[in-house]
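Only one protein chain is missing; all other protein chains are in place.
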Amino acid sequence: MAKQLMDLKLDEEFELYVLLKEAKKRVAKNGKNFISLVFQDPSGQLPGKYWDASDQDIKQFVQGRVVLLKGKRENYMNAPQVRIMAMRLAREDEPHDPLGFVKRAPMTRTQMQEIINQTIFEITNATYNRIVRALISKHSDAFFTYPAAKSNHHDFAGGLAFHTISILRLAHSVVSQYDGIDAPLLYAGAILHDLGKTIELSGPVATEYTLAGNLLGHLSIMDAEIAEAADKLGISKDSQDLILLRHMVLAHHGLLEYGSPERPKILEAEILHHLDELDATIMMIQGALKNVDPGEYTDRIFGLDNRRFYKPKPTVNPENNKSGQPSQSQLF
Amino acid sequence: MAKQLMDLKLDEEFELYVLLKEAKKRVAKNGKNFISLVFQDPSGQLPGKYWDASDQDIKQFVQGRVVLLKGKRENYMNAPQVRIMAMRLAREDEPHDPLGFVKRAPMTRTQMQEIINQTIFEITNATYNRIVRALISKHSDAFFTYPAAKSNHHDFAGGLAFHTISILRLAHSVVSQYDGIDAPLLYAGAILHDLGKTIELSGPVATEYTLAGNLLGHLSIMDAEIAEAADKLGISKDSQDLILLRHMVLAHHGLLEYGSPERPKILEAEILHHLDELDATIMMIQGALKNVDPGEYTDRIFGLDNRRFYKPKPTVNPENNKSGQPSQSQLF
Amino acid sequence: MAKQLMDLKLDEEFELYVLLKEAKKRVAKNGKNFISLVFQDPSGQLPGKYWDASDQDIKQFVQGRVVLLKGKRENYMNAPQVRIMAMRLAREDEPHDPLGFVKRAPMTRTQMQEIINQTIFEITNATYNRIVRALISKHSDAFFTYPAAKSNHHDFAGGLAFHTISILRLAHSVVSQYDGIDAPLLYAGAILHDLGKTIELSGPVATEYTLAGNLLGHLSIMDAEIAEAADKLGISKDSQDLILLRHMVLAHHGLLEYGSPERPKILEAEILHHLDELDATIMMIQGALKNVDPGEYTDRIFGLDNRRFYKPKPTVNPENNKSGQPSQSQLF
Amino acid sequence: MAKQLMDLKLDEEFELYVLLKEAKKRVAKNGKNFISLVFQDPSGQLPGKYWDASDQDIKQFVQGRVVLLKGKRENYMNAPQVRIMAMRLAREDEPHDPLGFVKRAPMTRTQMQEIINQTIFEITNATYNRIVRALISKHSDAFFTYPAAKSNHHDFAGGLAFHTISILRLAHSVVSQYDGIDAPLLYAGAILHDLGKTIELSGPVATEYTLAGNLLGHLSIMDAEIAEAADKLGISKDSQDLILLRHMVLAHHGLLEYGSPERPKILEAEILHHLDELDATIMMIQGALKNVDPGEYTDRIFGLDNRRFYKPKPTVNPENNKSGQPSQSQLF
Amino acid sequence: MAKQLMDLKLDEEFELYVLLKEAKKRVAKNGKNFISLVFQDPSGQLPGKYWDASDQDIKQFVQGRVVLLKGKRENYMNAPQVRIMAMRLAREDEPHDPLGFVKRAPMTRTQMQEIINQTIFEITNATYNRIVRALISKHSDAFFTYPAAKSNHHDFAGGLAFHTISILRLAHSVVSQYDGIDAPLLYAGAILHDLGKTIELSGPVATEYTLAGNLLGHLSIMDAEIAEAADKLGISKDSQDLILLRHMVLAHHGLLEYGSPERPKILEAEILHHLDELDATIMMIQGALKNVDPGEYTDRIFGLDNRRFYKPKPTVNPENNKSGQPSQSQLF
Partner (left out) sequence: MAKQLMDLKLDEEFELYVLLKEAKKRVAKNGKNFISLVFQDPSGQLPGKYWDASDQDIKQFVQGRVVLLKGKRENYMNAPQVRIMAMRLAREDEPHDPLGFVKRAPMTRTQMQEIINQTIFEITNATYNRIVRALISKHSDAFFTYPAAKSNHHDFAGGLAFHTISILRLAHSVVSQYDGIDAPLLYAGAILHDLGKTIELSGPVATEYTLAGNLLGHLSIMDAEIAEAADKLGISKDSQDLILLRHMVLAHHGLLEYGSPERPKILEAEILHHLDELDATIMMIQGALKNVDPGEYTDRIFGLDNRRFYKPKPTVNPENNKSGQPSQSQLF
């Protein structure tokens, strides 16, 4: 594989296509403009400063564009950065699709579509089935390419669908273990619960909150989408099925303090909330553990009350005597 | 005016048309059924027990029906109650409209319609104007007859519109006092903020929460109604006006803990929240103060963190000497 | 099956062996002693009063004894109760084992032992394996017969082991879905997490908290048991494995406010906390839903912040036209 | 109007009279003293450093003095600052009154006195009237020149009186809208509620908290002032009027957590708390909105739980066809 | 000692002078008035009902009067009560001072005065000394006879002074153990901290909150008293000593949520808060423990977050062998 940003060594010079993840105009001490940049490719990201920026530079080097960057990897204040030697926009005949430069879900879109397809077959209730089909179809491009969050967990292209699928897998386990769960409702709620993020967020590249995202939030956005879809499908607003499905979406944050206007009031909504939290928690901890060595603690994880987590050292197996072995005998 | 429930004296016998506010089937110690009733007319309410109820009795004497009640006002455990001597359903040619037996707002529907009409003229923004018109028309009967709550404040027929109008009056004061407020947005938000209660609650008589009320809440209900109305009026879902108006409704409880999925993020939403709270607070305290004598404390008010309020005794003016008089001189 | 307490009709006379779940001496208005009793069999429980109790009666009719009860099922204040006609202790040759009269887990002890056995084989880490074996052996009788709580969830004989097994099943699902989880640690923690309840609680019949339960709690009780077991097995107190395993137990309530002296600081402890909460939550909601009809709300559930849950009515399938059917077509 | 600090351009040289808002002695890397300064005039403020400060410089260039400053407006770390070229204290015959260099309320003292005067006439209760007169007279200079806060809202000269008058205007609206409010008590409470800030704060220039402000707070300070004034006016300590008025002041922060030793226990105290909060909130949001462009969010507002507020873009009126116009027709 | 209320046995007839601790007019089921009474003497209290009360009865048998009661001790609903056989007011020549019928502090007034006297000598700071003298003199009767609370801790005649003295004893220990504490300030603050209760409460008999108590609280009441006393003694309002002393009183509840408008900001105020809490806590627990047998738990203690406390059983000394004895050997 070609060299990427994270492969560079100190003082190494390079020429790479990279995405401008951030680009902010600033005024330097000498009164001239410069652009404060963050470069990104699937391996990670590095900051850099483009000095003495002309008006033309400021206009073209904006967040979300792909550039051909010639530079040197340096160190500043103990943190790595890029010294920019030359930079120009990528041409049409070069790699220039921003989506090629962001981290991606560990499943292809086709794989994920297949799983969603199969799950929809299991949604045997007509109301849930028709609404899910209508809304997934309407938002399918965004659903399979957007991240599940601007930062925190599943903050990579395809993260939204991947997170949804992860919850569906847990939901299948729960359905098979406990009696009396309305599986179609649980699956339909799981598929729709975060779908409003396709409107709350700006997209997979240089992700920001939209105005609707900031002022309405993805719960209310999707709730209104469901009501509207039902209206168009001729489903009555008083239908219990419709109310339950809307409740699944509105209640999935579990607590009012977390932005759900209602706490879960049906079993399936309570379960969805737990599975959502479980999956997000595991992803956040695993993500943080990747960055530290065994025997160390992670940085504080914002989404988990700023807790640190410990990465255990490999167990040294005790000497090879009998008392130090796990017993193979039957206990009962 | 004819005698009403609250006019009755201890041991007084009477014959009155009254509403069955509550009617619950119970089993007595002797194994027979009886009906636990609450009678209501605009003056107030009294409980009573209908013993040895037949299946026919249980079927006809249900919550929300008007009856001709012959009884005697007695005392039980320090609380007044009715001993039922005879009871039958009111006939078509007698007073039988339940709405005639509940407390009512201190304004007529015509007066309230007039004020809403005038305010809509002041909503000069086309988006707000058209959505408000569409939704008030759609829900107008309920809007002018429903209470604003099952209990707490404005729990009388027409209370929803009356509360709305009260907030509009405060809003006009604020708009005239402070610069830079978007008056059409504030008025539109005020009119719509509680309109979802027409779906959240069951009606003006024997008011209960509906399933949608319990599982979705009036904020999300109205939010979806606005989105749907906008869709039908051809207003884009990305329109800033639409997003702001939905935000007014979603944010009006002010805090996530109070059921708003977003806290106010525009000036007008913050103001609406404060005026809503102020009007409800004054209504709750005034209602509680009515029931106590000067020098006493009210019962604990649930909606105000269970606080009690003191009703001051009339000020006894100090004797008529100069030092005891408010000065009439100019201070500055 | 023989008639049980919950099968009795109003005014039905009966003679049954039942357990005295509660027995409290009281003084009646006439100054004589009576015993306030709660009778229990696997079908449920009913209260009754044993009037004019002699000293001998008070001495023998104590909580936890099985009696032959001759009585009549009556109603008092809308609640069913037993009028006691005659009552004597069950003899040795009659059913007299209290365990025969309490609700039981839906699995036999043998089935549960088998699952624990299999799981221990999967605990391939020697430290975890040996400690789990030692402690499960030491407390095995209690582990397989105690409830998981005095009330709330899994409050039936065998509930402790059943709850543990339920978590183990969820844990297996999680291990198979996510990479990088230390399965032996997760399974060992799951088996031990509530084992301290065998000391915290008094037993499967007429369950009470012990002094150690009240003053130490089952987390600290089991933590000390693990340390002691390790000491006897020659495992160093500084061993990372030992510290991690103790942490699994101490942190499993997740929050300091819930009695964990440390919040989870390793991935497996965080997962265990979530699975524990998920299983308990489902059990509590399912238990409450059993007592209500479709379309109704449960009583408030103490262990779930006093929330009520709605039991949906069966979905009425829309008429058999195409638009009302779940689609069978492929979405993608 | 003469040039002011905020009118200066990058690299512009200037000579202006300005106030030293802050002046702190520091030691430079070279071991010599310098003075870290903040210059202020009614247009705003700018920082600067006075290098190589002699003992004489340190003694004369202190917070609260007016200086003639010769300097150049530069940029440092993206923030504007002043390079000091020369600086001397303003002479008696030059502008040297610090009050001339701070932001001021948008009303003159005379206008504000007039409004307070009129309101006192409406305080027809002798006790309230006499106490208000006594205390406003005692503190009148400070009342009309102090800010209402060190920072946050109304942090300008005259802000205390202006905030008080703003609340009085709202109070008049409320009195005219609702029955049963004791207007004299509400107005008297409104005038006195923050008057303790004349002792809590050091003054309108370079405002700091005094020792009494820090250790007692303006609520307790004014409460004791009222008690003392009543004593001197011969008003009994047990007078209900006196107790109510003291309660208005003590309870106006509404919650114990906000420093009120008692929550409001009379209607007027509850209303005063709401109006105080409403006025402060509007002022804080309006102040923050002034600093951002339409379509942007304000900085986090400390006094409003660190929330950001959105400044909407001007509504683009839809094309001039009928459906896009606010309707002029009568709704009812 | 003469027989008292708590000495009576079931069905015992008696004739005793007792205090009417509570007396509330009620209407009986038959429509006639009765008085619901609580009788009190130093041994405890018993309820009783005075049936068919005439207007004259209602007028004379009021809370706080001493009566000669002829009655019989009965049982009602498992709780003891008095059946009143005859009752009249105590005459001037009989025991009729209510103070003779309430529980009293375990020290005489003279003893307590002596301790306060001695402590004042240790208050060597002139400001503290003079203010303490002035206020203790002004309120001395109430200070030595009032309880420290209506219920909770020190709810007996003289409890206020006794609680104060208890804190002074702890304060002396702290002063002797730690350097750098301003002892005069600590002692002065301790003496004054609850003195406002002489105005907050109605007195030692049938204690209620006064209007000032309810609307101002004893912290603000005493704060204003100190300010006024200082004014009369010619002590400047800006005196640091005065501000510190007022702060001691205002901050002694420690937290805003507990009614202190300021948290402690000097060492002595923080210490006073801790000692106040410690003394009250010990008194509440000891009081509750008195009512239960060893091996049992107390009722929930309201003032201690509704916790129950365990009363240990006496330690059974292990058999008299060496290993069971506390060692007499030197450890180091």
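Note that the chains take the letters A, B, C, D and E in the order they are written out, and that residue 1 is the start of every chain.
The definition used in the following text is that a contact is a pair of C-beta atoms (placed from the backbone, for glycine too) under 8 Å apart; a residue touches a chain by one contact, two chains touch by 3 or more.
What you see is a predicted model; the values in this text were computed from it and never measured.
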item	value
Left-out chain, listing which of the shown chains it touches	A, C, D, E
Among E:Asp41, E:Glu228 or E:Asp241, the residue in touch with the chain that has been omitted	E:Asp241
Candidates E:Lys3, E:Arg26, E:Arg91 or E:Lys265 - the one touching the absent chain	E:Lys265
Missing-partner contacts on chain D, residue numbers	26-29, 31, 211, 214-215
Contacts of chain C with the absent chain, listed as residue ranges	199, 211-212, 214-217, 219-220, 223-228, 231, 237-238, 240, 243-244, 246-247, 250, 256-262, 265-266
Those residues of chain A which, in the complete complex, touch the missing chain	10-11, 75-78, 297, 310
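Keep this in mind: only the chains that are shown with their structure count from here on.
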item	value
Where chain C and chain D overlap in contact partners, by chain label	A, B, E
Shortest contact path, chain B to chain E, counted in steps	1
Most widely separated chain from chain C, with each centre as the mean of CA atoms	D
Chain A on chain D, rotation in degrees - Cα superposition, rounded to nearest 5	120
Centre-to-centre distance between chain C and chain A (centres being mean Cα positions), rounded to whole Å	39
Inter-chain centre distance, chain A versus chain E - centres from mean C-alpha coordinates, in Å	61
Multi-partner residues of chain E (at least 2 other chains)	211, 214-215
